[in-house]
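A single protein chain has been omitted from the complex, and every remaining protein chain is retained in its original position.
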Amino acid sequence: MWKFLLQRLLLFIPTFLVISVITFVLIQAPPGDYINSYATQLEASGEEASEALLLALRKRYGLDQPVYIQYVKWLWGIFTRLDFGHSMQWNRPVGDLIWDRLAWTVLISFLTIIFTWILAFPIGIYSATHQYSGFDYSFTFLGFVGAGIPDFLLALVLMWLGFAFFGLDMGGLFSEAFRDAPWSWAKFVDMLKHLWVPVVVLSVSSTAGLIRTMRANLLDELRKPYVITARSKGMTEWHLVLKYPVRVALNPFISSIAYVLPQLVSGTTIISIVLSLPTTGPIQIRSLMSQDMYLAGSIFLLLASLTILGTFISDILLAVVDPRIRLE
Amino acid sequence: MDPGILIDIQHLHTNFYLREGVVKAVNGASLTIAKGRTLGVVGESGCGKSVTAQSILQIVPRPGRIESGDILLHIAEGDLDETINITDLNPGDPLMRDIRGSRISMIFQEPMTSFSPVHTVGNQLEETIKLHQPKSGDEAPARVLDMLRRVGIANPERNVEAYPHQLSGGMRQRAMIAMALMLEPSLLIADEPTTALDVTTEAQILALMRDMQSELHMAIMFITHDLGVIAEMADDVAVMYLGRVVEKAPVRAIFHSPKHPYLQALLESIPRIQKRTGARLQAIEGVVPNPLDVPPGCPFHLRCPDFMPGVCDEVVPPDVTVDEGHTVACHLYTE
Partner (left out) sequence: MTVATPPKSAEANLYTASQWQLMWWRFSRHRVAVVSMILLVFAYGAALFAEFVSPHDPNRFSSSWVLAPPMRLHFTRPDGSFSLRPFVYGLTSARDEETLAMVVVPDETQVHPIRFWVKGDPYTLWGQFDSDLHLFGIDVWAEQPLFLLGADDLGRDLFSRIMYGARISLSIGLLGVGFSLLFGVVLGGISGYYGGLIDVIIQRIIELLRSLPTIPLWLTLVVILPPHWSALRVYFGITLILSLIGWTGMARVVRGRFLALREEDFIMAARLANAPQMRIIMRHMVPSFTSHLIAQMTLAVPGMILGETALSFLGLGLQPPVVSWGVLLQGAQNLRSVVLAPWLLLPGLFVVAVILAFNFAGDGLRDAADPYAI
């Protein structure tokens, strides 16, 4: 078990490094560097950008050094000081801008996964044990439809319906009154009233996928001889289903974290634009549009690390649940 | 009912309702299992031998269903003496659940997949006790260890904690037998229990089953397609073809005076050492008919060398007693 964990952990590190290299390449990719853009920015606002100042800045950010040194410095800054670089659009350190937004992204993704599980688990079991029943058919169909609707479109339609028919503004995370208020019970309740919209929107397609996974796996498992063995021992049907096949079908369910999380993070990015949520999505788009690459790159790095962490967590949970993996 | 009889199956029909049509997997089979004796059920794949066994336990998988017929189970324990007709019970009936695993238990062909891969062997064995004797709580682990020892599993204290994938094939089948015998059933159904094992392990498992039988005085219904194993294990034999029992006899009679043309052909097709070299192995003509479309009359008439037109393809042959305890369903022997 511990060996397995260590293996996975060791795998996590090179993966992170690869992502950091990709990110750094992306940051460096647009023509011109940050100082050039800064100079243009200064000139545009009518200020003089002296050569001396630019040179000093270049030195300060190490831009006069070879690229790989710059990469190591950048990575070192992240590891030692959580220094992700400087956002030129906001003229502030990237770190200041993203932490609370990242927290919202994580929260929404996390809640969605939980919600998805709560829905998909019983429906999947029921569909599999009542294969070809009306219930099964309707959920299979709904699953297809759910998987086929882009989440941002769903968010758009929901916003429109809410506004056109109920006069509700479903966007944002807080009502006007609470937006800048300090945290309180009332503000928390208000947040919950808004939070369900993105959670429901995001969970539609992942729930559809998970139900199908659960159903397919369970159907496979229900045909396995050990189910017949359990039945021949005199177990009641529901006891048997819950103890054996569901337990085994749990594996793909858990490993779904690994691929659902990237989907959710991805989905959060885009629906946050529609629902105007304070996640990393809007700020990432804005930074990309203005080529504020340190900000954009850092967001990508953090989101990617997040989803890779998800893979790691799902590996651990799998090992906990399945002795075949643990004892290998 | 004859007091020596444990199970009496009469005219059992078990059908599978597929999209393509109805498969009559068991099509009017009748057989009896005597107390403490071994009945070998032999036939090629698809003849209905496994489904007959599943019908006894009422665990026929969907879309299969027992259509009609009787399966009488005779229970005689101390003062208790009663006969239950299993086909009268629902698969989910508490009485039926009570019979499964305690009075009749079953072992399967694939010892690997017949255990849940994510629970320990001990957990799955103990469960059998807890299901039927919920008050047995504390003594269950000790009984599990004892049974593992009796079926010859080395180091039971350690292996009880093992997961199935950590045991060898032979060990798994021993554990399977331990689980089935946990509550000392009066009938053990063994559905090709050694098919997946190598020859040496097969011999060990067969020996173990015989030992356990003499220890626990239980009956065994031994299902196989291997006539060699039948010769070794069975006291009585039932030969099945296409959902029907075509011949029933004590094991000696089966090998020394086979009556049904199918059984005769089957025995002919076994390679023999004393036969002269260079002779071709005899195969049965034709193929087993499509089970969706069973021919009228005798199920074997399409392949039978003694086919009598107008009789065999029209009338289902009744059971004819040719000797004591020896019956055959064939028109060659009808008056």
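A few comments on the model shown:
In order of appearance the chains are A and B, and numbering begins at 1 in each one.
The rule is simple: a contact is a pair of C-beta atoms (placed from the backbone, for glycine too) under 8 Å apart; a residue touches a chain by one contact, two chains touch by 3 or more.
All values derive from a computational prediction rather than experimental measurement.
Here one chain is not drawn; of A:108, A:173 or A:265, the residue touching it is A:265.
Checked against the full complex, the one of A:77, A:95, A:171 or A:252 touching the unshown chain is A:171.
Touching the chain that is not shown, out of A:39, A:88 or A:308: A:308 (per the contact rule at the top). For subunit A, the residues touching the chain absent from view are 15, 18-19, 26, 29-31, 144-145, 147-150, 152-153, 156-157, 159-160, 163-164, 171, 258-259, 262-263, 265-267, 269-270, 273-274, 284-285, 288-289, 291, 296-297, 299-300, 303-304, 306-308, 310-311.
Just so we're on the same page, only the chains that are shown with their structure count from here on.
We define each chain's centre as the mean of its Cα atoms; on that basis subunit A and subunit B are separated by 54 Å.
Here subunit B touches subunit A in the complex through residues 57, 59, 61, 92, 97-102, 105-106, 108-110, 113-120, 127-128, 131-132, 163, 165-166, 176, 179, going by the rule given at the top.
The touching residues of subunit A, when paired with subunit B in their complex, are 223-226, 228-237, 243-244, 247-248, 321-324, 327.
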